[in-house]
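Working notes, structure below.
Yeah, one chain of the complex is gone here, protein chain that is, but the others are all in their spots.
So, subunit A:
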Amino acid sequence: MPPGGETPPFGPSGENKAMTAPIPLWEFVDVSKAYPGVLANDRVCIKLLAGSIHGLLGENGCGKSTLIKTLSGVQQPDSGQILFNGQPVVISDPQAARQLGIATVFQEFSIVPTLSVGENIFLGNMPRSRFGVIDWKKVHADSAAVLAELEVDIPTEAITGSLSVGEQQLVEIAKAVAMDARMIILDEPTAALGEDEIERLHGLLRKMRDRGVAILYVSHRLDEVERIVDEVTILRNGRVVRASGETKINVSEIVSAMVGEDIAEHYPKERNATQEVVFEARGLATNAGVTDVSFTLHRGEVLGLGGVLGSGRTEIARALFGTDDLTAGEVRLNGRKVKFRAETDAIRAGLALVPENRKFDGLFFNFRASGNITAASLGGLARFGVLDLKAEEKGTRDLIRDLEISSQAEEKTVNFLSGGNQQKIVIARWLFSDAQVLILDEPTQGIDIGAKIAVYKLINKLTRAGKSIILISSDHDELLAMSDRIAIVQHGAIKRTVNAAELSHDDLVRASADPIDHNHRHPEEALA
């Protein structure tokens, strides 16, 4: 719903007579917000201009989420002013934010998966007929008009949960357009998207920007930030360390501003591969879409699986792990043929899977770091069923220090930790166990650059300990840099396997970006 008519018009033209610079649509002046023990936003100033895509960057815990929550009315600042078209306003609650034309697309979508696209677009604001009954014709006609305007080709009757994650994201944005939003906040919008879906999203954002909408864009994927944003603000420890205009939109400059130091080696790759074959797959196929998968994995090696979203990499992981039954082929571990009827068989044999979605499939939020790290090794810690808690405390404390996991992890349950710390804990679980072969599915998704480097070092540590890794990643640079060899996956089959050193970024993109069929998949189906 647009706000009242007395507010000044918006637009990049700058109609104010006194100033040459346009009045920002939204401006934060010295906004501070403290949580018990943490000053999450410390006198933050930021100007969000109509018709501009503004990148908001920083490591996990730098205060980005706090800023977003303040702007979307979820919480109130402790001090400072929020200006709307130059006038101080109070955004008392999310409802008020919506009335002021602010739409927020959070990381966890706010769409209802069981409802149709049209219903989602007008959720909470359904057009009604004279008798107070929902006007379904209008719902579908109007939502179709919005989608057409955005050049998004999704039927309005489709059940939203059956769409791909990327399409769901587009529905979220259509929802913002339908409510006439003039300020759209996107929190990690591309975390779950493939390359072509990211392109589509970016195209849409540019279109919105050209219509005079202000966009606040939060992302950890710096390469795409470089492509899309017009200006950038960087936060560190709750403070603005670079305001827009102070930093060129250039990855290495952004990284050093975020981390506060120059990062010499982005990818600290160690080569620990030996000639000894540990694991071998021959002609694997499953009913979940794996058609022909053969590869060998050596001791200490990192084998990357390259391919686009939906190419079948996660399905291959499920096949290897015994989640899906094999319809053909065989798996050999240390030269012996093995058959996994369920995940427990695979784990007992020495395999481990670090799932893509650590929140849903990886962590025990009711445990501290120690309980999370030892969860896969309880048998080894127990004598006659009784756990050796002293050994557990000692072993995990050393690991927590060694991996530079926050010391809070020793006392608090893991829900209090940042995403990076959480991810380190999930991987550390397998460092603690006897696992020989680890499958890491998107191990650095949604974590900041410092934590990413820590995960890379952890991968080195694992391979140095003689463990072998199958790495799945949508970040091509990461995959190229951290793998010894790369298997190109298309349509659930491994087309070929090449040395990572012989492959360039472009080669990988071209090799994997074979046109895929757009069968609609549920987002990240949980293993289990």
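Convention: a residue touches a chain if its C-beta (ideal position, glycine included) is under 8 Å from a C-beta of that chain, and two chains touch if they have at least 3 such contacts; residues count from 1.
As a convention for this text, contacts and distances are computed from a predicted model.
Between the names "High-affinity zinc uptake system membrane protein ZnuB", "Cytochrome b", "Lipoprotein" or "ABC transporter permease", the one given in UniProt for the chain missing from this structure view is "ABC transporter permease".
Interface note for the absent chain: among A:Gly194, A:Gly306 or A:Pro355, the touching residue is A:Pro355.
Residue A:Ile347 is the one among A:Ile347, A:Leu399 or A:Met482 that touches the chain missing from this view.
From the options A:Leu363, A:Ile469 or A:Leu503, the residue with contact to the unseen chain in the full assembly is A:Leu363.
One chain of the complex is left out; on subunit A, the residues touching it are 34-40, 61, 237-238, 343-344, 347-348, 353, 355, 360-368, 370-371, 375-376, 378-379, 381-382, 385-387, 389, 393, 406-408, 417-418, 421, 429, 526-528.
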